[in-house]
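The structure under discussion is supplied below as structure tokens; questions concerning it will follow.
With one protein chain withheld, the remaining protein chains of the complex are depicted in position.
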């Protein structure tokens, strides 16, 4: 494996990851609405039709149920489909296939069969598309045994984890963030660069406060951590989960034991969002005894995401609010 | 209001509640598969066709999307439908209508319109129907702003809260438990007996440990509480949430402050189940400072519910495990 | 061709102009960065919208889809509120919370645009069920695109409406594409209206959906049939959107020739020519209407621009009804 990297957007990291896997394994194919000549609703398959042709970059009717069903049936019989769900909100029409079929098939059949399929979802708000186009619904899937859930926060992680998702033999819900397709970062170019599912990464070490986050919020958390460190001398450790299921509990608990103070941040709605689960995991663990302050959560407000751009942004944790919460935590007790 | 009660099953409490509301308000009607001559998959509308006729006890095709859509459209235009979802697992086909439409319509329209509809769901395991017929999916809906979620645990609460749900002007997800339709209890007979949504009830007072629960698990929690009290002299307070959204946070936090020890119990899968949210709420509140022990959770295991009856039962919290957890909590620190 | 009162026709023409002028204006605002998110335009589809809606009566209802501007305007929504909404303002139709994809006018029978393809179909049959149960004599028009006909909800809703004989017109505005996907590549038959046979209901094609009078006439006939209690009908109209799918579509999948060909069939130019030829109005009169329409649209922009931004607190209101 070489160590070269290249500056690229999340969008290009996705295209690269899928294309590399498709070159390596003829069973991998992409399926979804407007993935072909249009290049995907978010441009995440631009150029792929030209390289792989219509059979492997499969435009579909507007039939989310059939798309997800076809993907699952293909997966059960030897293919490895990647589904472009586009807006995560449309996954409502795929729920039976994902939840009752893909997640449970192997178990119900007593360990026979497998369903290697990836559902790529453009999650979150930030592009002014209002309540039906702005949801981060990962917690629904974390609740269902049999599904893996991945939510990377940097272009490199997007590439490494999407490749891992494609290679995984189980159904994977893969979150992308529509507001971040243009975010750039250094990405390893080696086609063998694959990250393990289920491993968190300490994106920044620190000793006073732990911030646990994933996906879209990572960028803001890192910036906030940097800023409070500079302005207030608070040393923040940032745990980037990257994979929600399977979850790297150890990484979380180790960090909490070290700092004794923890802030959880995600861009999904607060009530029953995934960070609530993290909070519960900490509170039922031996890390509980190390806690010096309440476990704080920062999440999207519990309101349908409004259209107005300022309001839309105000519903989501921003750097200022993250900083305030970090400082609050440090000042507790 | 009179104070008479009558011993009846959960099933009869449901039939009574719906029938009373249908007598009081001609806009209320029941819609779903086999609600008519069949009397509902779980017998929860036996006799209603005879009293109310085919127009108001509406048998449908096997078309969950159309059923939920029709209910919502009717609700938006002046009716008050009750949907018999039957097995909660089938709600996967109603997700768009519930989550993207019913929950968000009023908000997206700037406060215009309302969607008074109740989705009655037979949740949980216990009848040997395996993974696709055994889920308690309340946490999905708790995560979506704009929905109310109700999960009563006694026949009287079922009646009082179902009536409240029907009278509420918002979409309500109403959980019933397929394993408990035959459970009996005293139920007020007065047609004016309506319980408020959003009020927990302390089903048993105590001072050593708080157990927070709802729905199906209430019965087991109460029995366990009784038994540990008798066997070990531990005084257990049982907080029955009854309504998950809106949530009676005060009742939970007050009890936690009183006892300093808390066990959370539900029959949904553990990861991202609703009790995780309760744990997070406690940990971020001022009640955190009163905690003398980790916050424990007891939930369904994170596995698809197996068919074998013994295994099926073993996946769900039982009286013994609840007792063990209570005792564990008391012995901490 | 049934006679249409001059006033009615001129009013329909005005509504078509309003759609055209309004959406052209919004398009300008989008390019200036004054409109957040995605906006889907009805330019080119004015006859398909106005011809249909003009045939229903006060108290009748519609559901619409993401491309709902045309239908909202045909339902005579207040343009000021609509423009303010699209600009996300507090005085907008939805207080700035809904935006282009959620314009609704519940008091006037418009149950709303919808961001989910097929999302309005359930509502439509439910609204029709209410009319039937309450015996109001009102009907519902369920508007959607060609691409929506492959959603499962289409099948379920048309079927349910068919067995319950609900007073609803399923109205598919076929503009040949769902985003980049030609309808011809995603159905194995020529037209979706043929699927009416699967539900034992009448299905019709309005071949020239840019002919206002053809659309109107077929709708009048259909409205009468549905209002008389005969159950639902599936209508399909052929037309074309001039712009990209949404405000951000490069449009590589259509040729310039195709677009130009359709622009020659401009529904506004055609009805204008008809009216002049038939002596219903002079060119000057009609141009005057256009000027007024443009002024109204400019007015709406002013209204929108002077409308306040919604307050932070307002984001937390309107979630639940009391």
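The first chain written gets the first letter, and so on, giving A, B and C; residue counts start at 1 in each chain.
As a working rule, a contact is a pair of C-beta atoms (placed from the backbone, for glycine too) under 8 Å apart; a residue touches a chain by one contact, two chains touch by 3 or more.
Quick caveat: nothing in here was measured; it's all calculated off a predicted structure.
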* Which displayed chains make contact with the chain that has been left out? -> A, B, C
* Structure fact -> Of the candidates A:29, A:119 or A:274, the residue in contact with the absent chain is A:29
* Asked: With respect to the chain omitted from the figure, which of C:10, C:90, C:187 or C:214 is a touching residue?
  -> C:187
* To do: Pick out which of B:5, B:129 or B:189 touches the chain that's been left out of the picture.
  => B:129
* Structure fact -> In the whole complex, of A:45, A:101 or A:125, the residue touching the missing chain would be A:101
* Asked: Where does chain B touch the missing chain, residue by residue?
  -> 33-34, 36-38, 41, 59-66, 89-90, 92-93, 127-133, 301, 303-304, 306-312, 314-315
* **chain A residues that touch the omitted chain in the full complex** => 29, 55, 60-61, 63-79, 81, 96-97, 100-101, 105-116, 145-146, 148, 169-170
* Residues from chain C at the interface with the omitted partner, ascending -> 150-156, 159, 162-163, 185-189, 194-195, 197-201, 231
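Note that only the chains that are shown with their structure count from here on.
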* Asked: If you average the Cα atoms per chain, which one ends up farthest from chain A?
  -> C
* Asked: Which whole number of Å gives the spacing of the CA centres of chain A and chain B?
  -> 30
* Structure fact -> Whole-angstrom distance, CA centroid of chain B to CA centroid of chain C, is 41
* **Residues of chain C whose C-beta touches two or more other chains** => 94, 96-98, 102, 114-116, 118-119, 152, 319
* Per-residue multi-chain contacts in chain B, two or more chains -> 96, 100, 107-108, 145-146
